[in-house]
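What follows is a single structure, and I will ask about it in a moment.
Apart from one protein chain that is not included, each protein chain of the complex appears where it belongs.
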Amino acid sequence: MTTPVGRGPGRRRLRGGPGSVVPSAQIRTYYDRPVLKQPVWTWEIPAYFFTGGLAGASASLGSMARRGGHPLLARAARRIALGGVVVSPALLISDLGRPERFHHMLRVFRPTSPMSVGTWVLTVFGPAAGASAVLAELGWWPRLQRLAETVAGGLGPVMATYTAVLVADTAIPVWHEARHELPFVFAGSAAASAGAAATLLVPTAESGPARRLAVTGGLLELGAAEVMRARLGELGEPYRLADAHRWSRAATVCTAAGTALLGLVGRRRRVAVAGSALLLAGSVCQRWAVYRAGFISAADPKYTVAPQRRRIEERG
Amino acid sequence: MTGYDDGQPRMGFFTDTSVCIGCKACEVACKEWNGVPENPFAWTGESYDNTSSLGANTWRHVAFIESGGQSTASTVQSASSVQSEDEDFRWLMSSDVCKHCTTAACLDVCPTGALFKTEFETVVVQEDVCNGCGYCVPACPYGVIDRRESDGRAWKCTLCYDRLKVGEEPACAKACPTDSINFGTLEAMTAMAADRLDVVVAAGRAGAQLYGDGPSGGVDGAGSVFLLLDDPEVYGLPPDPIAGSKHLPSLWGAAAAAAVTLAGAVAAAFVGGRR
Partner (left out) sequence: MAEAHPVGFQWVVEAQRRGATVIHVDPRFTRTSALADVHVPIRAGSDIAFLGGIVNHILTNERDFREYVVAYTNAATILRDDFVDTEDLDGLFSGWDPDTRSYDVGSWQYAGMAAGSAAGNREIATSAAETTGAGGAKLEHGDPPERDETLTHPRCVYQVLKRHFSRYTPDVVERVCGVPPELFARVADALCDNSGRERTGAFCYAVGWTQHSVGVQYIRTAAIIQLLLGNIGRPGGGILALRGHASIQGSTDIPTLYDLLPGYIPMPHAQAYSDFSDYVRRNAAPTGFWGHMSAYLVSLLKAWWGDAATADNDFCFDYLPRISGDHSTYQTLQDMLDGKVNGYFLFGENPAVGSANGRMHRLAMAKLDWLVVRDLVEIESATFWKDAPEIATGELRTADIGTEVFLLPAAAHTEKDGTFTQTQRLLQWHHKAVEPKGDCRSDLWFTYHLGRLLRERLAGSDDPRDRPLLDLTWDYLGESSGGESANEWGEPSADAVLREINGYDADGDLLSGFGELRDDGSTSCGCWIYSGCYADGVNQTARRRPGNQQSWVAPEWGWAWPANRRILYNRASADPDGQPWSARKRYVWWDAAQVRWTGEDVPDFPATTPPDYEPADGATAEQALSGREPFIMQADGRAWLYVPSGLVDGPLPTHYEPHESPVANPLYAQQANPARELVDHPANAYNPSAGQPGAQRFPYVVTTYRLTEHHTAGGMSRFQAHLAELQPEMFCEVSPQLAAECGLEHRGWATIITSRTAIEARVLVTQRIAPLRVQGRTVHQVGLPWHWGGRGLVTGDSANDLFGLALDPNVHIQEVKAASCDIRPGRRPRGPALRRLVESYVEQGADT
């Protein structure tokens, strides 16, 4: 079967997906080669989305818990946050091309760079959450501990959402065009995982707020993800392809099941454990789905070319 | 705009693809001058392009497009308004390069400050600062910059910063035999491009258009102006690229709203019983 060269101005049909409001376009590409570069990040990054979000939301949960007189819950949340801030920098440094130069991140503060902002946030949040947990365990300097706890708790929501800005502030269409929704997906996912992790670590009698946070988070995560994919239309196709589809489906199933179990039967310990585990798994799968969708979106030129060509034609 | 106070005008390229002969002297001169390593050898069968794209080890890339003419069923004919089914056969060639954007997404997202704007308003990576975080790679709307696997750092065209500093033109411009690659002040390059477009259009060459000229657009104008003979996507270029940082308000705004929502969810979780 001969396939002539010079498929240069190759035409690709961009299927209109569910919810797509724009008719299919016929576009031309350069040998179907990508226009954009795929990210060079590896597994550490989606892992960090999870651990960073978990740590952030946990710190907020812990701070609120202590103020509200829930010491067991507060301690559990602080420990979870500590675990997160120990693991997170290791993940990030490991992903660097030149790990020994990690401290170069602190040469500048660049508000246009979510990674720069996030690095500084982590630089403050990390020690704060770590100090809060350690000082609390040791019982030392309670006022300092409470200050650290407040700072960590305040920065917690930033930790949980800035990573969404990081992926959205790229040229990759499935990320950039979801910039309004992704922070809510990540926030919900962080809340769900923080609530679920804390639920696992405290007795049922203490886990009420954690379970409620987990359920709220799970609903937010599912809802935001649904809205995101609907608004993406045909640009959301990567979530329906290859491994991104598998992660995405797993995330939906686990998060929905976990939310239902925790929400409806959460007072039974075993169900709570199962539900929490499902929520944690769902949160991990959600980050992986977003991460992998970005690769698929970058790899196919149609996602870049079609909307841009349409935009030009609409401008006239 | 760059913060320099030296009166140095902005420098840039005008690449006139209508006189490109696809000789790849630009690719080789760039690699020789800058010590850029070779890529793994791979014959693509994509006309005469075995380089495929810009990247960490390719800072000038010549594209080859065979289009038009009589085609068999499996040669896809363009349905665009520019080309018709029985258009004459053309072999388009174009040397691609970093656009050295006015609003450079790579620079905007770089967390170490390795990427900076020079006094020539070009965008350069400081190789002793870059720690290979890789953020610039998916940020670039043109897919130019990449991380070098063997090295861990991000690399791209420097517009021969070292040569510019001593008043020389970049290696690619010097090597180009037909003056497809022109170098000078961006103002002169833009004027040259406009004049050349008039000539090419008057000569009846279909599809002629400028790309990257002028200060408007998603990167607020590029430092590399092109005269193309077909739509940008035919050459592998994005038709209407945007730097992500143009949407910073909505990016951070959505994050702020989500953060507030998360905080609210945490607070709301404590309404109700302990159990």
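To keep things simple, chains are lettered A and B as they appear, and every chain counts its residues starting from 1.
Everything that follows uses one rule, which is that a contact is a pair of C-beta atoms (placed from the backbone, for glycine too) under 8 Å apart; a residue touches a chain by one contact, two chains touch by 3 or more.
No experiment lies behind these values; they were computed from the predicted model shown.
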item	value
Contact partner of the left-out chain, one of B:Thr15, B:Ser47 or B:Asn131	B:Ser47
Of B:Val28, B:Ala194 or B:Leu210, the one touching the omitted chain in the full complex	B:Val28
Which of B:Glu127, B:Glu149, B:Asp162 or B:Asp179 contacts the chain that the document leaves out	B:Asp179
For subunit B, residues in touch with the removed chain	19, 21-25, 27-28, 31-32, 37-43, 45, 47-48, 50-51, 66, 69-72, 75, 89-93, 177-179
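Rule of thumb we're sticking to: only the chains that are shown with their structure count from here on.
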item	value
Separation of mean Cα positions, subunit B and subunit A [Å, integer]	30
In the complex, subunit B residues that touch subunit A	44-47, 49, 52-53, 55, 63-67, 71-72, 74-80, 83, 92, 105, 108-114, 129-135, 137-147, 151-154, 230-231, 233-245, 247-248, 250-252, 254-255, 257-263, 265-270, 272-275
Partner subunit B, residues of subunit A touching it in the complex	2-11, 26-31, 33-41, 57, 60-61, 64-65, 68, 70, 95-99, 101-102, 104-105, 107-108, 110-116, 119, 156-158, 160-162, 164-166, 168-172, 175-176, 179-184, 186-188, 190-191, 195, 204-210, 212-213, 216-217, 220, 267, 294, 298, 301, 304-305, 308-309, 311-312
